[in-house]
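First the structure, in the form of structure tokens, and then the observations on it.
A single protein chain has been omitted from the complex, and every remaining protein chain is retained in its original position.
Our next item is chain A:
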Amino acid sequence: MIEVVSASRCVTCDVCIAVCPTDVFDAGTDGIPVIARQGDCQTCFMCEAHCPADALFVAPLTHPAPPGSPFRDEEHVTRTGLLGSYRRELGWGRGRKPGARNAVGPELGRARITPAAAESS
């Protein structure tokens, strides 16, 4: 779920309010969007992908991160390079090459069925 809106990075463009498919954000009085309905977040990472300032961080959990979680810590997600990492992978943003250009996955063969323990060794 969405956990971090960085006030220092936010450029108050309101794109996240517009693009969130489940209407999680409200406009804040200071221009910084507010996570108003976190419970409706479907953890689709779309707000993060569309944020032009890499100001949003979506934790990879379908429930709110507990108090003290590093996922709620802007300093942590910035230092570890997680903030803005999805947009980087998508190749969105000035001077980047669209990630779609490289999007060729492996050939998918017949799915593997896990063998029994005795046979697997």
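In this section, a contact is a pair of C-beta atoms (placed from the backbone, for glycine too) under 8 Å apart; a residue touches a chain by one contact, two chains touch by 3 or more; residues count from 1.
Just so we're on the same page, contacts and distances are computed from a predicted model.
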Missing subunit (named according to UniProt) among the choices "C-type cytochrome", "Putative sugar ABC transporter", "Peptide/nickel transport system substrate-binding protein" or "L-aspartate oxidase": "L-aspartate oxidase"
Positions on chain A contacted by the hidden chain, ascending: 17-23, 40, 42-46, 49-50, 59-63, 71, 82, 85-86, 89-90, 92, 98-106, 108-117, 120
